[in-house]
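What you see is the complex with one protein chain gone and the rest in place.
The letters A and B name the chains in turn, as written, and every chain counts its residues from 1.
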Amino acid sequence: MGQAITVTVNGEKRSAEVEPRLLLVHFLREKLRLTGTHIGCDTTHCGACTVLVDGTPVKSCTMLAVQADGQQVTTVEGLVAGGVLHPIQAAFKEEHGLQCGFCTPGMMLTSIALLKENQDPSDDEIRWALSGNICRCTGYMNIVKAVKSAAVQMKAAAEVPAATAAARS
Amino acid sequence: MAVETPLKGNIGDSIKRKEDDRFIRGKGNYLDDVVLPGMLHMAINRSPFAHAKIKSINTDAAQAVPGVVAVVTGELLAQHKLAWMPTLSGDTQAVLATDKVRFQGQEVACVIATDPYVARDAAGLIEVDYEVLKAVVTPQQALKSGAPLIRDEKEGQTNNHIYHWEAGDKAKTDEAFAKADKVVKLDTFYPRCHPSPLETCGIVADVNPATGHATLWMTSQAPHAHRTLFAIVAGLPEQNIRIISPDIGGGFGNKVPIYPGYVVATAASLLIGKPVKWVEDRSENLISTGFARDYYMSGELALRNDGRMLGLRVKMLSDNGAFYADAQPTKFRAGLFHIVTGSYDLPAAHVVTDGAYTNKAPGGVAYRCSFRVTEASYLIERLVESAALEMNMDPTEIRLKNFIQPEQFPYMSATGFEYDSGNYPRAMQLALDKLGYKELRKEQAEKRKKGELMGIGVASFTEVVGAGPGKHYDIAGLRMFDSAELRVHPTGKAILKLGVKSQGQGHETTFAQIVTEELGIPAADIEVQEGDTDNTPYGLGTYASRSTPVGGAATAMVSRKLRDKAKKIAAHLLEASEADIEFDHGKFFVRGSPSKSKTIQDVAFAAYTNLPDGLEAGLEGVTYYDPPNMTFPFGTYLVVVDIDRGTGQVKVRRMVAVDDCGVRINPMVVEGQIHGGLTEGFGIAFMELITFDEEGNCLGSNFTDYLLPTSWETPKFEMGETVTPSPHHPIGAKGVGESATVGSPAAFVNAVIDAVGHLGIRNIDMPVTSDKVWAALNEKGAAE
Partner (left out) sequence: MLPAPFEYHAPRSVDEALDLLDQFGDEGKVLAGGQSLIPLLKLRFASPGHLVDINTIKDLDFIEERDGTLRIGPLFRHKAAERSSLLASRYHVMADAAPQIADPIIRNRGTIAGSVAHADPSGDWGTVLLAMDADLILRSKKGTRTVKARDFFSGPFSTALEPTEILSEIRIPAAKPMTGGSYLKLERKVGDFATVAVAVHLVMDDGKVGSAGIGLTAVGPQNLKAEKAEASLKGARLDDAAIKQAAALAAEAADPKADHRGSVEYKRNVVRVFTERGLKRAYERARGGG
């Protein structure tokens, strides 16, 4: 019954033989032991399971592992690059955007996708983009703050190399 | 460039949270992340009916599924005397049903298998033959004569009545009502809702049959108490049980009780000899574990013509479901509901409560609340709103007129609480100023002329939190103290071990700050440990906002204990008399010459290397703190709403929250707690609901129907604070985890009623949904 799949998870090719009914979230959690992706519901409402599939936020409890064959998946474990926190991670801590931490991985991944499209989102744009991720603890105020602050950091970081390049030429 | 000195983490410093480092990396260790070698998985077969006799259970098909290791039924448990277990309110609850099922979703049989998918496949193949009985779905039905008897297995139980409990003084209250110019009455229902933390409940039970040691990873807000209860229920020697409560994905009261799944998984692990994991799915969480509220309340307020309150009469009927499993102190059958006099100087009050069994899930947990304080606060704040409307007074004016005044503290309430401290008018004034109350009242008047509906809601709540004192408050007989053990190592770094258990509140940071304040060790050098019964001192756990009032006090006290010893060592090092040693923020010095000093780190090193004669080595200690009284956080919340007359939709335009929780250890964390509580209060007021149809089918069994607010609906909060320290708490803190859930539902509903009160509408029960608002408007001919 098993079906062979190869998924690039956090930049690494991972192959496995899986049952077609295996949900992507269980593939990540059980087969790859990437437990940062959480499960909070069974009706596709909470977004605790959100991962990026080819850069797009997807509820991994509502996608089959076999459907991810040949695709790029990013989980929370893939956010630290070269030992450095992603700006969204740093901002969530800095602005107290998390309490129990259960929704946090999903919140951060959705936020990253938002910031890729919109470098300078308003409060309402952030609230709108995050409305598929439920948080029971924070009341969202500080999550919004964190995303805004990450946006500022990321813009500044993007401008520095550009400025350096301009100075050189 | 100026270099900022990093905050050391004293009280009042908003230092960043330590626990975040693992959470933001996806490296938390939640229950479902625990994997043991050879671990099996459990799935539960549940009753589809609310009330039915079990005629037979056939497990053959389930047993035959490849990968199934065992199927556990109530009958099997009965052989081990485990078919029933005690509840936290002294009742019994079925672990797996043997005779009949008493609510929809009740646990009937369990499958243990090698794979969770297989366990689920097989659980669906268990055939149960039921004879359906008539279901009882409200406490009013339950108490009618001739109602089907739900607890027929209970000796001496001849009807569905559970308890009768009273507080206050009836005669004095009757007298007050006889003298009243006006009596205002409100009947209201606080519906059933559910804490619904984002992580559901679960267990990994690992019992070693050879040694008899049981290691239980559990989503537990109270690991020590749970260990004792497990020892009693399962008859295991307590020293052989180790409960580890790992990172918890939110609790809000849901993770206080012991659930049947925990017991079965543990029994199964014992019988099979392998670890067994059980993690609820969301619908199991909503239909079977700790619900909250479900109180039918009727309040009457006796008033003088000038608006002065003379007395309060309250009747309450609770729906406790099929088993009386409220998590609450033993003496108090309706929790601390008798705090219902709220923030008001009420000379007389009388509270009468009764509870009934129904064919609904058991629970009665305090959803982000200190044992029914939420229901009480809601009733009084809603009743005062009614009184203001009836007396034609501004809702702030009637409150100001009746507040307990700052100079009246400590204040003995008519139902027997000694309020420790407060300044209610100050908190209200700050909230009104922040909101711009007067301007908004003008706007409201203008709008009303145009037929537009706008409302301003006020709620001035008072909570009672931080149980003990142990002589009055206990859980299942265990006195409600709490503990802290502090070990300062030779290099001046410390480990703090606590009897409480964080579920997101940030204990690893804030409790370290208490030590920083008391001993001067930077918070970064203090590791806080909780949740492992083998490694932490006994405590009653985290719920009812008790961590800071009790566990926090224990932390301050143990720090002071060590400081006293450290003084002796410092005196030795400074070659001075102990009486001349002063301490200030981590430094010991001889009075009058602060330049010559020893740091706490120096002293810690000396505690292991250079001691005065006769002094024991080490710098460690443990304190069990039994609070002399509870603490009484308070505040005023203001809400502005606009209502669409065509659809009945309510839009929250603004919300101002002024909280007084005494001294704030970490203001950033305190604000976060309030934001979260306000959001849950908003959810309860407008959307969260577990209800049942006539046959007892649960409507609200997953997030399609049990609605949780998202970032989009949730209002933006404007915050304010006043600080009235608790006079009896070592650092003046009061606890803040629940104030916002307690205070805010009434503020939201009062705002809606304020918008429509002039039409003669006095009540709309929660959740205040658009259809209910429209129906109320329509009845008064005011809908579009």
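Throughout what follows, a residue touches a chain if its C-beta (ideal position, glycine included) is under 8 Å from a C-beta of that chain, and two chains touch if they have at least 3 such contacts.
What you are looking at is a predicted structure, and each value in this text was computed from that prediction instead of being measured.
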{"item": "Sole contact to the chain not displayed, among B:D281, B:E452, B:D580 or B:D765", "value": "B:D281"}
{"item": "Contact with the hidden chain (one of B:G422, B:P709, B:G735 or B:G757)", "value": "B:P709"}
{"item": "Absent-chain contact - pick from A:H38, A:K59 or A:H86", "value": "A:K59"}
{"item": "Missing-partner contacts on subunit B, residue numbers", "value": "116-117, 120-121, 124, 281-283, 646-649, 687, 689, 691, 699, 703, 705, 707-710, 712-713, 769-771, 774-775, 778, 783-784"}
{"item": "Subunit A residues touching the omitted chain (full complex)", "value": "1, 3, 19-21, 23, 26, 42-45, 47, 50, 56-59, 61-64, 66-67, 69, 110, 128-133"}
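To be clear about the criterion, only the chains that are shown with their structure count from here on.
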{"item": "Cα-centroid distance, subunit A relative to subunit B, in whole angstrom", "value": "31"}
{"item": "Sites on subunit B touched by subunit A in the complex", "value": "16-17, 19-28, 30, 32-33, 35, 117, 196-200, 247-250, 252, 281-283, 503-506, 668-669, 671-680, 702-704, 708, 710-712, 714, 716-717"}
{"item": "Residues of subunit A touching subunit B in the complex", "value": "19, 21-22, 29, 33-43, 45-46, 48, 75-77, 79-80, 85, 89-90, 92-94, 96, 98-105, 108, 123, 126-128, 130-144"}
